[in-house]
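Every protein chain of the complex appears in place save one, which is left out.
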Amino acid sequence: MSAATSTLPSTYTPAPGHRYKVGDAVVIKRAFPPGHRRTPYYIRGKQGVIERICGSFPNPEELAYGFDGEPKKILYRVRFAQNHVWPGYAGPAHDIIEMEIFEHWLLPAGNAAAKG
Amino acid sequence: MTAPPLNKGPHDVGGEAADAVDTLDHGMAFWEKQANGLRSVLSARRITRTDELRRAAEDLGDRYSQLAYFERTTMALRTVLLEKGLITEVELKAKMDEIRARFNVPDEMESPLIQAAQK
Partner (left out) sequence: MTDTKFDYYAQKKHAHDHGDHDHAADAHAAIEEPREGPPSEFEIMSRAMQELLEAKGVITAEQVRARMEQFEEDLPYRGSRVVARAWVDPDFKQRLLADGKAACTEFGIDLEADRLIAVENTPEVHNVIVCTLCSCYPRSLLGMPPTWYKSRNYRSRVVFEPRAVLREFGTVLPDNVTVRVHDSNADMRYVVIPMRPAGTEGWDEEKLAELLTRDTLVGVTTPGVAR
């Protein structure tokens, strides 16, 4: 992943008390609750690295049902190796995919609870 | 084949097999521009929230993939406006009937719909 790791420290809004820092290895919760979720199905259970901290934002899982989204949730961008996300990925090993994940969907890598 | 993925919404399509991409932009119909303008005003004024409209679209289930983009956003807006009590089903039906009447073709013999039906 070295080719694209010129990581910027941007936080776009304050992120008080954020649990993870840039470069931390994280696993996306392997959970399948009903309701409006912004964590794509395909990324659940996958391991990546925090690429940047976006800040804190109203929780979309609450906004979706007419509530105010408080308390806000810390939002990160997480980088994944494509050949980890997609078994049989056809491109080279250095290809990557990144997306935004809220803190409550993240676990420290190595946490047994994430293993499915 | 195993059981379908638990609680996977019709919108959550990343990773699914699909056909080649039609790389042309087919633009938007006038009504779609108007529907987009309406949605944008409601969103900017915080009358509806984007996440509510997304959720209402996702809740369309199988219809989600059958409808075009602005068809499902229109259905989603209907759901959210009803939920918020900003409109009622009775009002909406009456207004839709009124608009249908407004679009009537004056000369039935020349109506493209009737001509098409007679072919």
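Order of writing sets the labels: A and B. Residues in every chain begin at 1.
Keep in mind that, in the parts below, contacts are C-beta pairs under 8 Å (C-beta built on N, C-alpha and C of every residue); 3 or more make two chains touch, one makes a residue touch a chain.
Worth saying up front: this structure is predicted, and the values here are computed from it rather than measured.
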Hidden partner chain, residues of subunit A it touches: 3-4, 8, 10, 12-13, 38-40, 42-43, 54-55, 57, 60, 75, 77, 82, 85-86, 89-92, 94-102
Chain not shown, touching residues in subunit B: 11-31, 33-38, 40-42, 44-45, 47, 54, 57, 65, 67, 69-71, 74-75, 77-78, 81, 86-87, 91-92, 95-96, 98-100, 103-107, 110-113
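Just so it is clear, only the chains that are shown with their structure count from here on.
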Separation of subunit A from subunit B, taking each centre as the mean of its C-alpha atoms, in whole Å: 31
Residue numbers on subunit B that touch subunit A, as the complex places them: 5-8, 12, 14-15, 49-52, 54-55, 58, 83-84
Subunit B contact footprint on subunit A (complex, rising order): 32-36, 40-43, 60, 63-66, 69, 86
